[in-house]
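Reading through the structure tokens given below for one structure.
The complex is shown incomplete by one protein chain, all other protein chains being positioned as in the whole.
Read from first to last, the chains carry the letters A and B; within each, the first residue is number 1.
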Amino acid sequence: MRAESIRSRLSFWTGRDALAAGLLLAFAAGCGAPEAEFRGNLVYVKRKEIEGQTEFTKPQSADMANILAAYFGTPDDPHLPKVPGLELGPLVDLDRVKMSAGKVASDKTGQPHGLYREHCVHCHGVTGDGLGPTAAFLNPYPRDYRMGRFKFKSTVKGQRPTHEDLRKILHDGVAGTAMPSFKVLDNDEVESLVHYVKYLSLRGEVERRLADEVVELSEGERLVLDVSEKDKNPESFNGKIARLNEIVTEVVQPWLEADGLAVPIEERTAGWEDPEAKAKSIARGRELFYGSIANCVKCHGDSALGDGQINDYDDWTKELDPAKPDTLSQYLALGALEPRNIRPRNLRLGIYRGGRRPIDLYWRIANGIDGTPMPAVPMKTPENEKGLTPDDIWNIVDYVRSLPYESLSKQDRQQPQITRERL
Amino acid sequence: MPTGWATLSGVFKVVGDRPSAAPLTIDKDQAVCAPGGRPVLSQEFVIGPDGGLANVLVFVSQKLPDEEPWTHSESRSGKSDEVLFDQKECVFLTRLLALQYTQPIRIKNSDPVGHNTSLKPKKNPAYDQTIPSNAAGLYQPKAEEDQPFPVACAIHPWMKAYMITRRNSYFAVTKPDGSFEIPNLPAGVELEFRVWQERTNFLQEVTVNGASEKWAKGRFKRTLTAGETTSLEVQIPSSLFQ
Partner (left out) sequence: MGRFWSLLFLSVPILGTLAFVLAIAGVGPFRDHWLPENVNDYGGVIDQLFMFILYLTGVIFIGTGVALFWFMWKYDAAKNAQPPVYMHGSHALEIVWSVLPAATLLFIAIYQMNAWADQKMRRPVAEAGPDGIEGTEDDVLQAPIVEVTGRQFEWRIRYAGEDNVIGTPDDVHQVNDLHLPVNEDVVIQIKSMDVLHSFFLPHVRVKQDVVPGMKQFVWFHGNKAGVYDIVCAELCGWGHYKMRGKMTLESREKFDAWLAGQYAEQERSGFQPKTGADEND
């Protein structure tokens, strides 16, 4: 009997506890996640390799990574590039960037840290590349900051957004997309995130320029020389550093200028909201919408449903050359998202991604939308008779804003009858 | 130090089976863009009856000081005469426009329908405006580009062209017969040229004057003799265009 009970005790240990120990080990192995790292812009590098019919050597790729780390730091420990003569101060503030960087935590005073990782990373990715874990499930895809192009802003197409533009996107969200509104966050937190977005955008643009530089290098040449070369070959060493600083300056310059480039809009003449004046404006706007100066229907369609031009792509997708399946498959293998056509806005839905205020619509029409095929309308100048005046643009804005309320736009027909309405 | 002035000229020819241009899909304004229903072919490569390759860009890629004896007074920077860039029947009439960046570009639309011309340079400000029918827009570049940048139209997406802005006038675009000429180049010093074509990008392996040459990323070097014209007959295999 004794022997039996001893045996039963042993099996008790080996059987069940072994299982328990095994499970515990398995769970424990998941603890201690690796440190977050910036991911290289592999798709752009591949594109440059294909264009230039060359391949980036390992030292050249390592150079790129080291230069970026030297200028911008890591996701947990960011810093800003120190370039002589370049004042990043008001554009990107390091303290604010640090508040958004790093792991999610809050310090003794209750100030939160790691805001970017808490709110943004799952869509926009640690590197701001729009390739976060949820990105593939979203339509439209989240923004890739690395091109420095942002769609909804107050500056002309091709220029950078102002600080206020980015803050508005965070504050109001982007209607009709998965980008939420962050107005319930503290003002300080929103400011910090805007600075971090700019930081990631600058870093991404510098990375692209570095890739452009590498493609132009001759065989075996490097972007930057080893520190040991500093004394042996000072001219070459310093020359290369100067070139890198020049690249950073070229990237930062348009951002510094952007805050002063918001397009001002003259207040409309009083009484524009009176029903009669509005009706006239809408009628004139309809004429212009269908006319040959603004050419809206060519893309937005004869019924403004956005079906006039459905085969085009936005700039971020054009980089993947969707029409060429051989190269496209290489980009997809590197993590790029499936290309999707960009459709002109269906103006009958009443959903305006960049904001629904009249001035927002005015900016979309007068400035064009960066990164998309939407152009700016020609303005009337002494040399160019065939252009639009600001009043013309307001007419178009009024017409566009009236579209969702036209009988054609009423959605009730498209939805099944609501058979069960509770009181 | 340069010893004088020389000219570089030559002709680009495609040898081998003649590649055929692909037809474009005209899905808008067919009455204007494909009148009579005729097929519109891509102008990605335009090869003449003798094999001459048009729209090849040859330019001096190294940075030269802007004054004599390095840059001829007629080729130096600062030109300001307007350059016309027109489009008709939904085709950009100049496939590859090369100019000095100080020159303004008049972007004209000679079609009865509206176009929107979109320029996407790397170093210059972007431009994307609707150009109404028989109207024109003006674009003033500000900087030198290292390679040609694309021009497109969102309304008629098959329309394509390229532009490049340079500091001095040491560039040429081959004519329909494939010939080009760059005069007033500094002689006696090694010059680096670069060659670009839309389909092949920077040309890499070609045959020059009978001998095969490797141009790394489209670059080749030549030292010209003062007062003389150096002629290059460049042959490009047609396999690059298949």
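To be clear about the criterion, a residue touches a chain if its C-beta (ideal position, glycine included) is under 8 Å from a C-beta of that chain, and two chains touch if they have at least 3 such contacts.
The shown structure was predicted, so the numbers you read here are calculated from the model rather than taken from an experiment.
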Contact list for the unshown chain, restricted to visible chains: A
Full-complex contact with the absent chain, from A:S181, A:N311 or A:T389: A:S181
Chain not shown: contacting residue from A:P34, A:G85, A:G220 or A:G260: A:G260
Touching residues (missing chain, whole complex) on subunit A: 90, 93, 119, 122, 134, 137, 154, 162-164, 172-173, 175, 178, 180-181, 183-184, 191, 259-260, 262-268, 272-273, 356-359, 362, 394, 401-402, 405, 415-416, 418, 420-423
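Simple rule for what comes next: only the chains that are shown with their structure count from here on.
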Rounded Å distance, subunit A centre to subunit B centre (Cα mean): 33
For the subunit A and subunit B complex, residues of the former touching the latter: 51-54, 157-159, 212, 215-216, 218-219, 250, 292-295, 298-299, 309, 311-312, 315, 368, 370, 373-378, 383-387
Complex contacts: residues of subunit B adjacent to subunit A: 27-28, 113-114, 116, 118, 120, 122-123, 125-138, 146, 154-155, 157, 201-202, 204, 216-217
